[in-house]
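Take this structure first; my questions come after.
Of the protein chains in this complex, all but one are displayed in their positions.
Chain lettering (A, B and C) follows the sequence in which the chains are written, and residue indices restart at 1 in each chain.
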Amino acid sequence: MKRIAVLTSGGDAPGMNAAIRAVVRKAIYEGMEVFGINYGYAGMVAGDIFPLASRGVGGKISQGGTFLYSARFPEFAELEGQLAGIEQLKKHGIEGVVVIGGDGSYHGAMRLTEHGFPAIGLPGTIDNDIVGTDYTIGFDTAVTTALEAIDKIRDTSSSHKRTFIVEVMGRHAGDIALWAGIGAGADEILIPEQDFDVNELVASIKNGYKNGKNHNIIVLAEGVMTGAELAEKIKAAGDDSDLRVSTLGHIQRGGTPTARDRVLASWMGARAVELLKEGRGGLAVGIHNEKLVESPILGTAEEGALFSLDNGKIVVNNPHKANLDLYKLNKEISS
Amino acid sequence: MKRIAVLTSGGDAPGMNAAIRAVVRKAIYEGMEVFGINYGYAGMVAGDIFPLASRGVGGKISQGGTFLYSARFPEFAELEGQLAGIEQLKKHGIEGVVVIGGDGSYHGAMRLTEHGFPAIGLPGTIDNDIVGTDYTIGFDTAVTTALEAIDKIRDTSSSHKRTFIVEVMGRHAGDIALWAGIGAGADEILIPEQDFDVNELVASIKNGYKNGKNHNIIVLAEGVMTGAELAEKIKAAGDDSDLRVSTLGHIQRGGTPTARDRVLASWMGARAVELLKEGRGGLAVGIHNEKLVESPILGTAEEGALFSLDNGKIVVNNPHKANLDLYKLNKEISS
Amino acid sequence: MKRIAVLTSGGDAPGMNAAIRAVVRKAIYEGMEVFGINYGYAGMVAGDIFPLASRGVGGKISQGGTFLYSARFPEFAELEGQLAGIEQLKKHGIEGVVVIGGDGSYHGAMRLTEHGFPAIGLPGTIDNDIVGTDYTIGFDTAVTTALEAIDKIRDTSSSHKRTFIVEVMGRHAGDIALWAGIGAGADEILIPEQDFDVNELVASIKNGYKNGKNHNIIVLAEGVMTGAELAEKIKAAGDDSDLRVSTLGHIQRGGTPTARDRVLASWMGARAVELLKEGRGGLAVGIHNEKLVESPILGTAEEGALFSLDNGKIVVNNPHKANLDLYKLNKEISS
Partner (left out) sequence: MKRIAVLTSGGDAPGMNAAIRAVVRKAIYEGMEVFGINYGYAGMVAGDIFPLASRGVGGKISQGGTFLYSARFPEFAELEGQLAGIEQLKKHGIEGVVVIGGDGSYHGAMRLTEHGFPAIGLPGTIDNDIVGTDYTIGFDTAVTTALEAIDKIRDTSSSHKRTFIVEVMGRHAGDIALWAGIGAGADEILIPEQDFDVNELVASIKNGYKNGKNHNIIVLAEGVMTGAELAEKIKAAGDDSDLRVSTLGHIQRGGTPTARDRVLASWMGARAVELLKEGRGGLAVGIHNEKLVESPILGTAEEGALFSLDNGKIVVNNPHKANLDLYKLNKEISS
C-alpha cells in the first residue's frame, strides 16, 4: 500500500489531532503518502481530499478538536454514498483509509473494506462507550475538564452550603460521571448503568448536612436524565437544601488533550498504519490491559468481532460496561 | 484599635480567601488581634465568631470560595439585626470590621460605622459591577474561567462549523462578557450596556461563514437575556446555521484565584486594616488607575461618596460603566 | 481490627492526600477508627499520632503534597527504630497501618507486619518505578506537569528556532520522559533504559532543521545524565544550533492531582483498608491490567513477591521496565 487517507467522523474529541499526526508521520516513516479528508465521509464523497506532509501536522498534537473537521453523514450508510466515496478515493490513488470516530464511523470503515478498500477504525469519542477498547481517545480529557469544573463548583458550593447537581456528558455511558465524580469527591454519582432511589438520595443529602458537610455535590450522567429533571424529582421528594443545577455542556468536548489522550491517540494512529501496511482492513484498534489490540469490526462474537449481524440488524457483541467497582467505591468513601 | 473582625458577605468570589489572609496577617503585623465571622452578617448576629491566627490562614491564598462562608442576610438591613450584631461584636471585644462582598455588604458596613463600629468594605464579586473601583476581587478569575471555557468550545465549534451562544455571568454588567469575549476572539459580544439588532447579528453570522469562518461564537452577558432566549430570537430572524447554546454557570464563581486577583485582594485587605487602625470606617477600598483609593460609602457625590440618600432611597452616585472602547474594538477585529 | 493508622513516607507525590482520604473514609465506613501519623516513620517513633475524622479529610482530594507530611527516616531500617514505633502504635491501640510511599516505605511495612502489626503498602511516587504496579500514585500528574511545561517551551522554542533540552524527573526510570515526551511531540526522548548515540542525535537535530522544523525538543530523563552534561556532549559532537537547557525540577512533585491519580489513589486507599480488615499485612497494592492487585512485599519470585532476600540482601524480583514500544513509537512519529 503506497497511499492512504485519514478522516475524522462523528462528534469531535480531544486527541483526534494527535491521532491524525501519528497516522501522517508513521505513514511517511513507512514510505507511504498520506491524504487528509475534510468533514469525514461527507468530504470523501465530495472529494474534499488533499495531501498531508510531515510539517503540516507540526504543533497539532496539543490542539483540541479536529483540524480535518468532522460531520455526520447518514448517506454513507447507503450503497450509493459508499460508491461515490470510493470513486473519489480511486481518483486520488488512495488504497486504504484510517477512520477516527465513534460506532457509526466504524460501520463506514467496514463497508469500505468490503468494497476492497481496507479501512481501520480508531475510537475517537469522549464518551468511552465504544466496544473493543478500555479507553477511547478523548475520554481522559473530558474527565479532566469535568473534574476541573466540579472542583470550581465545590469552592462556591462550600462557601454557601449548597447542593449542586452537575450534569456531565457521556451519552448512554456513565464513565465520565464515574471518573470525574470520584476524582472530585462527589457525594453522589448517578449513572445509567445503576438504578437509584430518589428518597435515599434526599435522605443522604440531609444526613450529609447533619453530619457537618458544607456542601453536597451530585454528579449526574446525562444518560440518566437532565439536571433540571433531577432537581424537580429531588425537590418533590422533600429536599429542602439550597439546590442548584450546573450543566457542563460543550466545554467537555474541547480543550488541549491530556498526556494520556495524546499518547493513546499517537499509539493507535501508528498502529492503524501498520495494519494498513499489512493490507488489513475492517478492524478497529483498541487498548486492552495496557496493550494495543485490534478486533474485527463485523463478524461473530467467537471471532472477537465488535458487531455481528442478526437478520440484517447490527448487534453489539460485547457492549461496553461501566466499572461498577468504582461506583461502589464512591458509595463507601463519600460519607 | 486592638481587635478587629473580618467577614465575607453576598455571593462568593475567588480571591476572598486571599483578602481574609491579608487582613489577618496585616492586623497581626500591626499588633492587633483578629477574629473571623462565619456566614457574613448572619454569623455576626448568631455569634459565630472565632479568633484567627497567622498559621490559620496558611495555604488559603490559593483557594477559591471563602473559608469564612458567606450568606445573604436581609435582616441586617433592619435596625434590630444591626443591634443584635453589635451586641455580639461587643461581647468579643471587637472594635472594627472588614466586610468583603458586594453592594449590599457595603450598606451593612455603613450601618455598623454609624453605630460606632468602624467598618471597611472591600469589593468582592466576580461581576465587576461595584462602584468605587476599576476592578473587583474575583473578576479576573471569572474572566479567566470563562475564557478557558470558550477556548474549549471554539475547538469543538470549529470542528463542526457550528454557531455557539456562550452565556456568561455578570448580573447587570457586561464586563465578564467583554473581557472573555475579546480574549477568546469572539465573533460577537452582547452586553446590557449596548443595544444590538438581531437582524444584523444574523447577517453577520451568515457573512462569517461566507467569508470562510469555521465557526461563529457569540458571547452573551446574562444581563441581556438567556442563551435560550437569544437562540430563539436568532432562529426567528432567519439563522440557518448549526446553533448551540452553552451556559457556563457556576464554574465562573469558583477556582483558584489568578495572580492578579490574589495581589489585588492582598493589597486591599492590608489597606482595610490600615484604615481601621486609623479609626476610620464607612469607607470602601477600590483600585483606581493602578492605585488603591478609598471612598465614603454614603455621602454626597461631591464628597466622592459611592451612594447618597435621596428621600431615604439609596442612589448610586457614579454607576459602574462597561468599557465601550473594548466593545468597539471587538467589532473591528472580529471580522 | 478496630483501629488503624495511615502515614506517608519518602518523597511526596500528588494523590497522596486522595489516598489518605480514602483510607479514612473507607475505614469509618467499615466501622473502624483511623489515626494519622505525621512525618512518616519518624512521626511514628516520635508519637506524632492523632485521630482523623471524616470531615477532617474534606477538600483534601484536590490538594497536592501530603497533609500528613513526609520524611525520610533511615533509622526505621534498624530493629530499635521499629520497636520504638510499635510501642507508639500500641500506646494508641492501633492494630494495622497503611503506608503510602516508595520502595523504602514498603520495607518498613514488611517489618511492622513481621512484628505482628499488619501493614499495607501503597505505591506513592511520581517516578512510576515501583514494582508490583503498572502505575504509581502521582505519575500521571507529574507527566501532566512536565507536558504542560514542554508545551510552553515549544512555543518559545518555535519562535526562535531553538533546540531545547528539557530535563525531567524519574530517578532511574524513563517513564515520565517517555509519556511527557510523546505527549509533547518531542523530537527526541532519552531514557536510561535505552542507549543513544550522541552523533546520531546531532545528525537528527541538523536533519530536522534542514527538513523545515522550527525547533528541536529533546526530553531527557534525569536518570541518563543532567541537561547541562548533555548540552556539553551535544556541542562537543558538532551541534551548531541555538541550544538551551531547561530543568523542570520540583514543580513535577506538586500540583493538584489529575483525575486519574485521584481515582487510582482513592481506589487503592480503600483496598488497603479491606486487606487490613481481613487481618492481612505485608502486602503492596498495585494496579495491573486495569484491576487492583496485591502482592507479598517479601517472599519468593514464585509467590509473586516484589522482593526476595538473597543472603540477607534485598533483591527486586521483577524490576519495573519502561514501555519500549512507546520509545520506538516516538522514533517513528517525530520525523
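Rule of thumb we're sticking to: a residue touches a chain if its C-beta (ideal position, glycine included) is under 8 Å from a C-beta of that chain, and two chains touch if they have at least 3 such contacts.
Just so you know, these numbers come straight off a predicted model, no measurement behind them.
*Asks:* Which visible chains touch the chain that is not shown?
*Replies:* If we consider the entire complex, the absent chain touches B, C.
*Asks:* Which listed residue (B:203, B:225, B:314 or B:329) would be found touching the missing chain in the intact complex?
*Replies:* Considering the complete complex, B:329 is the one touching the chain left out.
*Asks:* Of the residues listed, C:107, C:154, C:171 or C:320, which one is in contact with the missing chain?
*Replies:* C:154
*Asks:* Among B:113, B:156, B:241 or B:258, exactly one should touch the missing chain; which is it?
*Replies:* Result: among the candidates, B:258 touches the missing chain.
*Asks:* Looking at the full complex, which residue from C:81, C:170, C:223 or C:255 touches the chain that isn't shown here?
*Replies:* Within the whole complex, the residue contacting the unshown chain is C:255.
*Asks:* I need the residue numbers on subunit B that touch the omitted chain, in ascending order.
*Replies:* The list for subunit B reads 21-22, 25-26, 28-29, 54-55, 58-59, 61-62, 134, 140, 143-144, 147, 151, 154, 158, 179-180, 182-185, 211-214, 256, 258-260, 262-263, 266-267, 269-270, 289-290, 325-326, 329, 332-335.
*Asks:* Name every residue on subunit C in touch with the hidden partner chain.
*Replies:* Output for subunit C: 8, 12, 14, 16, 63-66, 69-71, 145, 149, 151-161, 164, 214, 244, 246-255.
In the analysis below, only the chains that are shown with their structure count from here on.
*Asks:* Relative to subunit C, which chain has the most distant C-alpha mean position?
*Replies:* For subunit C, the chain whose C-alpha mean is farthest off is B.
*Asks:* Averaging only over C-alpha atoms, locate the centres of subunit B and subunit C and give their separation in whole Å.
*Replies:* Spacing between the chain centres: roughly 41 Å.
*Asks:* So how far apart, in whole Å, are subunit A and subunit B when each is placed at the average of its C-alpha atoms?
*Replies:* For subunit A versus subunit B, the centre distance works out to 37 Å.
*Asks:* At what distance in angstrom does the C-alpha mean of subunit C lie from that of subunit A?
*Replies:* Each chain's C-alpha centroid was found; their separation is 29 Å.
*Asks:* Provide the list of subunit B residues touching at least two other chains, using ranges where the numbers run on.
*Replies:* none
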